[in-house]
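Step one of this worksheet: look at the structure below.
Only one protein chain is missing; all other protein chains are in place.
The block that comes next holds chain A.
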Amino acid sequence: MRLVVDLNKCQGYAQCAFLAPDVFAMHGEESLLYDPRPEEEQRERVARAVAACPVRAITADGLDRAGASQGASDAR
């Protein structure tokens, strides 16, 4: 899967780093580093990070299926 973070929008809230620590990491106090091509097994965590980012700065593709079922299971 592929992802990109709009770092103009990112406010460094570190939600993503908390939810998907193998993909997102804080660097210094405010800067975000991330792996734009994480492994497939990270899909669910990334979907959660995308949903949790308070400024909607993360775009990932191929999340539709995983994201939808993820949302459903979260709701339960």
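Operating definition for what follows: contacts are C-beta pairs under 8 Å (C-beta built on N, C-alpha and C of every residue); 3 or more make two chains touch, one makes a residue touch a chain; residues count from 1.
Here, contacts and distances are computed from a predicted model.
Enquirer: Among "Pyridine nucleotide-disulfide oxidoreductase", "3-isopropylmalate dehydratase small subunit", "(Fe-S)-binding protein" or "Heme exporter protein C", go ahead and choose the protein name stored in UniProt for the chain not displayed.
Expert: "Pyridine nucleotide-disulfide oxidoreductase"
Enquirer: Which positions on chain A touch the chain that was left off?
Expert: Residue positions of chain A that touch the missing chain: 1-4, 6-8, 10-12, 25, 27-31, 33-37, 59-62.
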